[in-house]
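With one protein chain removed, the remaining protein chains of the complex are shown where they sit.
Our next item is chain A:
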Amino acid sequence: MAYCVDCQSLSSNSLLSQSASFFSLSKPHSSKPNNSRLFFRFNKLCGATSSASLSLWRSNYRLRLNSVRNQHAVSGIDVSEKVSPKGAPKLGKRTDLKKILIIGAGPIVIGQACEFDYSGTQACKALKEEGYEVVLINSNPATIMTDPDMADRTYITPMTPEFVEQIIEKERPDALLPTMGGQTALNLAVALAESGALDKYGVELIGAKLEAIKKAEDRDLFKQAMKNIGIKTPPSGIGTTLEECIEIAGEIGEFPLIIRPAFTLGGTGGGIAYNKEEFEAICKAGLAASVTTQVLVEKSLLGWKEYELEVMRDLADNVVIICSIENIDPMGVHTGDSITVAPAQTLTDKEYQRLRDYSIAIIREIGVETGGSNVQFAVNPEDGEVMVIEMNPRVSRSSALASKATGFPIAKMAAKLSVGYSLDQIPNDITKKTPASFEPSIDYVVTKASIPRFAFEKFPGSEPILTTQMKSVGESMAVGRTFQESFQKAVRSLECGYSGWGCAKIKELDWDWDQLKYSLRVPNPERIHAIYAAMKKGMKVDDIHELSYIDKWFLTQLKELVDVEQFLLAHNLPNLTKNDLYEVKKRGFSDKQIAFATKSTEKEVRLRRLSLGVIPAYKRVDTCAAEFEANTPYMYSSYDFECESAPTQRKKVLILGGGPNRIGQGIEFDYCCCHTSFALQKAGYETIMMNSNPETVSTDYDTSDRLYFEPLTIEDVSNIIDLERPVGIIVQFGGQTPLKLALPIQQYLDENKPVCASGVGHVRIWGTSPDSIDAAEDRERFNVILKELNIEQPKGGIAKSESDALAIAKEVGYPVVVRPSYVLGGRAMEIVYSDDRLATYLENAVEVDPERPVLVDKYLSDAIEIDVDALADLNGNVVIGGIMEHIEQAGVHSGDSACMIPTQTIPSSCLDTIRSWTIKLAKRLKVCGLMNCQYAITMSREVFLLEANPRASRTVPFVSKAIGHPLAKYASLIMSGKSLHELGFTEEVIPKYVSVKEAVLPFEKFQGCDVLLGPEMRSTGEVMGIDPVFAVAFAKAQIAAGQKLPLSGTVFLSLNDLTKPHLEKIARAFLALDFSIVSTSGTAHVLELAKIPVERVLKLHEGRPHAGDMLANGQIQLMVITSSGDALDQIDGMKLRRMGLSYKVPVITTVPGALATAAAIRSLKSSTCKMIALQDLSDVEVKTGGIKDLQSVSSSL
């Protein structure tokens, strides 16, 4: 066989004679390679690290090994003894364990996202498969792992040491596996071990022992451990007070300095300080954030290259490296915020092997007995010097990524290792024939794609700068045969408005050199685009490297992309040959980018491409670079030659996932996609998942029959449609991402009419038609429908100019809600109270023009908001899934508001209206599957429809768990043609117990932004509290969300004029709980008039001591603040609220929130919270007291 097609020789003339002189400089003749090379490795390379202690370590390490082997010295030992290892521990599945407790990661927060649902789900499945009884604790209802059939006993309860101990007491597990639930689980395990709870109930820590966890997490112990094995760490010191920190800074001697708090997640509270002032501020925050009030002050290795290795170890002391990851952003940017690639690209074998040796030594020294760990290294690009930065003794975000990048399921394997298996006793999940004790080889490049997707725009006041504290809320991953291909795919997967890197009109092109250089020098989310602009403007790779320290290898790769763009700009589409197009597509350019550069349309590019036969080949991810035959369902596209996809002729369904997580579109949608896949698989369909988010369960190759790890764009989806020709495509479950694709997909199907691979009919979109989806999203079309159905909505209109907006506001009267049309998560939504503010909003927040109209609606003050999820089938039957009552008033984004099922205070007349409208609307829109509606009920009990979305909503997992019916599964079966009747779901279920959902907000991570709730969604995650009594369920949800509810003390009340009418009620509620009250002048005056005892305190600007001092001195335990929103409040009030946040004093910013909190505190004072397993809910005894409690609380609303 001759691979001479496209041959380009690397070789020209022989220059052997010239090379001779080089050889004389190099090492000796290699006829005795072994000795000389051993010598070389131990001395020369170690010498290069300029570390004397390093060679010491090697000899220690070797001694250790020797001691093992000397027992079996080569001669003079009985043969039989040698075959069965004597010194090796007894291995294999442990039979002394029956019941294992797994702790999940709790709510999604920045730095701890759904990757832990992925790992936890794998762990549950793996342990159940092995026959263990699994008890699971996780407060996050939106997870797959908390589905009732994932574990034997599922507790959606708060995750505090006290509550977990209660569960341990009740369940009596034999062991606790703490390494699957991120930092949350690890910290809980430490707390339980140290409090003696584990010993008390005889629970063994498996996966990682207490000592190992502490050694890895405690900065001091870790440094010492590294010293023991001769591995360098950056010069640093540990401080427990500000003074100590300052002293350490003096010793290190120069800025910048890095501050890393111990035992925190995603570098919370840490950062880089360039001067003394910053240093002190960050140290204070770091000390406050650390569980142990301990921070590491470390010399900055700014500009060093950063690498990560994923390591696994078993009880037999076998260690393997699963994946190496290289960060494109050098040291100084949290790895979760960095663009990273796997495998590492700029290490020679010698250097890689050294990192490998170090990782193995580290996992042994730290003593992680079984499971995965992640080790981070810094490498000096000048001389290869290596320092270890940190190690995580648990499954991490990086290990989820590594699992997706290699096909090696780290969490699943780690779970099996924790119960006694050794790596060689477990088969490789993908090849089935070879053992798991190997190191995956990768014949592609993964861009971890977590090019971070940020949310700075949602947190005004916070600076968009990347540091050692993670700030990204999601990530995309892409696989390609080359770096360029995977990088381009990763950028377009992000859905940030880029269809790849370059070939677009981006704002950075208009920047001047000062702006560009700043953006290159200071890491920020847009830096990668600044690089593009700089290159376009002619900046040299060397100069960009000087500013950014980004390795030139990557920059040169990017530079070539710019060159390709120049090539395209000089050509017309019809002039591009097949070869040209292949070369361009191989570099990852999307059709849209090519269209931009060749001044044509995406469709024209596609047609030209297809006519020339330039189509993607799909390659498989098989852990072994094709060395062994593997039946893996995990695929990615590449413009290579041989396509391995081998589509079947079965009846199959393509499910489009949600893409990268972002605020407003996260794990809930992945939950729905997974459920769809599970249900349809069970119904006999082949399911095909397409998604680009490495953190998810949906991108586990185990979840669906086939997995395409691909960007969710019309180009990539069309390619899969052409290849697979499924009977149905599902766009309803992945949130806005696939929904936006519905119309283009429909258009593509209409034009091409692809026939199903199964032979019958054409490919079509299942469920509600894209036209109906559009009818619900398009305000004008929607208005017509509502009018026809006699459904009321708040007065308002569509403004295509500023004067339009002012006119509408005048007509409906202030306050009004303004927002751009077609948004998710309430992006840029605001409530405004005057013409001035409206004008300001239109000037600053959004652009308004006929293309991008703005919606202006009457704001319903003090209204209660209701969320409804409903199911409708093809026959026009509609069943309400759940009616949720929000605790915060309408105007607070539904995603940020607490809510409950069943409703507690809504009159049945209103509920009837809501039911009839929901059903009417679902029928009119011909909904097939799920629909979510939001309503507002005013104080006069009028009902208004706020919004309707014919798709899965964020609340589906919560409702499903609250009512005990899997709505997403039902919806997917309905879409496949089943009726509600056939599913046996014909009636609204009103559960006997109360479920409360509470949002978790990331304000901590965004220094300088306010903590008020508003119409723009900012929460990253949610928790659930379940109890027969509302107030207890609410209390559980609050505790689960991390609020430390005080049972006594002082409450600080400060209410604005709008909410002052509720002041007395709130004050009396807290007085009744024996709280004393502190207020500033305005609020205090009202209280005094009502004869309520209050202590006056100064506002921040009024002099000292003021409210802030009281907070700092621990004299305030709870704060209720409703913001006036005026200029003073934005400085004074915000500072106080931020202080509350840093001193971890709960800050409640709404009236209903305050009343519910008071009720929760009362319930906590009077009784203890009982932990109830999901599996026991049907047996829960119902008390009606709770409902009465809430009525008294909320009757004023």
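By definition in this document, contacts are C-beta pairs under 8 Å (C-beta built on N, C-alpha and C of every residue); 3 or more make two chains touch, one makes a residue touch a chain; residues count from 1.
Basically, contacts and distances are computed from a predicted model.
*Asks:* Looking at UniProt, which of "VPS9 domain-containing protein", "Dynactin subunit 4", "26S proteasome complex subunit SEM1" or "carbamoyl-phosphate synthase (glutamine-hydrolyzing)" names the chain that isn't shown?
*Replies:* Spelling it out: the chain absent from the display is recorded in UniProt as "carbamoyl-phosphate synthase (glutamine-hydrolyzing)".
*Asks:* One chain is left out of this view; which of A:130, A:424, A:543 or A:988 touches it in the full complex?
*Replies:* The single option touching the absent chain is A:424.
*Asks:* Return the single residue from A:129, A:194 or A:629 that touches the missing chain.
*Replies:* Checking the options A:129, A:194 or A:629, the one contacting the hidden chain is A:629.
*Asks:* From the list A:277, A:383, A:510 or A:987, which touches the chain that is not on show?
*Replies:* Of the candidates A:277, A:383, A:510 or A:987, A:383 is in touch with the missing chain.
*Asks:* If the hidden chain were put back, which of A:483, A:748 or A:935 would touch it?
*Replies:* Touching the chain that is not displayed is residue A:483.
*Asks:* Touching the hidden chain in the complete assembly: which of A:195, A:224, A:515 or A:556 does that?
*Replies:* Among A:195, A:224, A:515 or A:556, only A:556 touches the chain that is not shown.
*Asks:* Touching the missing chain, which residues of chain A?
*Replies:* 1-16, 18-19, 22-23, 25-27, 29-30, 33-35, 37-38, 40-41, 44, 62, 65-66, 68-69, 72-77, 79, 82-83, 85, 87-88, 316-318, 320-321, 324, 343-353, 356-357, 381-384, 422-424, 433-435, 437-445, 481-483, 551-553, 556-557, 560, 617, 619, 625-629, 640-642, 644
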